[in-house]
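This report refers to the structure that appears directly beneath it.
Apart from one protein chain that is not included, each protein chain of the complex appears where it belongs.
Labels run A and B following the written order; every chain starts at residue 1.
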């Protein structure tokens, strides 16, 4: 299993969620975050305001997936997060050894 | 070492923290989050309100543990997070290569 984390522009989150649902993803976790990438110091626009400060608001999305879904899920996220402007986001993948679904006690891919 | 992440119902957090302390866990990190699992679209109750919207408030708990504690810590969390109702939570485990305790500079299991 894998944990896919994506840090994206907040206004792209609804489209990303919808595309993940259409793909068949059954769950995800969202956290408010902020950050910067390579153009720190350059301006990045957020809600009409230009951020010259270095920490621009972002949303951090986490999705647990089976190994066989990882590449497709990355593609879905990248496609929907993409605007072509700087600050579009970063996606990374970490190996997961165990997943537990609390209500049922299930473990492994069935628990996702 | 392992990083155990649990996304649980907010009202279960105090009991989970207390049980982890009793078990002997010495530290943890908490983040506000929101998410959905398999019943997205169904209603989930939070603070007396029914959430038909898809992102229900959750708390994300992270616990660094030695390998030999991982299974027990998962059990403690799952037992205390469990209510039997949908949305009880998800727990996952990721391998950790290094841990540093900033004040002392210690590394490895002793740094947890």
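Just so it is clear, a residue touches a chain if its C-beta (ideal position, glycine included) is under 8 Å from a C-beta of that chain, and two chains touch if they have at least 3 such contacts.
What you are looking at is a predicted structure, and each value in this text was computed from that prediction instead of being measured.
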item: Selected residue (touches chain absent from view) among B:19, B:55 or B:94; value: B:94
item: Chain B residues that touch the omitted chain in the full complex; value: 1, 3, 17, 21, 26-32, 64, 94-103, 105, 111
item: Residues belonging to chain A that touch the chain removed from view; value: 2, 6-8, 31-38, 40, 54-55, 58, 60, 70, 74, 78, 81-95
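We take it that only the chains that are shown with their structure count from here on.
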item: Geometric centre distance via CA averages, chain B-chain A, whole Å; value: 19
